[in-house]
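Certain chains of the assembly are absent from this excerpt, and the rest are unmoved.
Per-chain residue numbering starts at 1, and chain names A and B are given in the order in which the chains are listed.
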């Protein structure tokens, strides 16, 4: 099942910079693993903002939730989830 | 350049049904043509709503505008445009 997830990262101004950079590095590794596994199908940067638009392909909403809460930056995110399905005018399934 | 476009279609309750069905048929044909041309890269239905999430791959914002205003259902749409770019953690360009 496909979900669009919009993530906005809010960085507290008084957070320890090294700790946060370490989280970002782990986040990047985790994002790449999930993309290679075919779970995180698309990942785009929103221009000018610390935010992304993502498409996930998961078994169900439970798997989506497990993936999202496993992300190192999840505690700093505002998240908007939209359930998607096949569009009758789409020529491809993805 | 990539843009996410979210379209919501508002159908006036007193519109002539046949006229609107004809517009929908033309819209579907136009959407398929634009997908085949590689301009309308992704098209998903938002579950439960007369709305879609789309990704366009165009030369610039001008081309996006020309495509959007050429859609037969454009006069009935609420449109939200988000400019996207490559995410540093994305393993693919699309």
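Methods note: a residue touches a chain if its C-beta (ideal position, glycine included) is under 8 Å from a C-beta of that chain, and two chains touch if they have at least 3 such contacts.
Being a predicted model, the structure only gives us computed values, none of them experimental.
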item: Identical protein chains across the whole complex (2 displayed); value: 10
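Keep in mind that, in the parts below, only the chains that are shown with their structure count from here on.
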item: Centre distance in Å when subunit A and subunit B are each reduced to the mean of their C-alpha atoms; value: 23
item: Subunit B residues touching subunit A - in the complex, by the definition given at the top; value: 2, 4, 27-28, 31-32, 35-36, 42-48, 52-53, 55, 82-92, 94
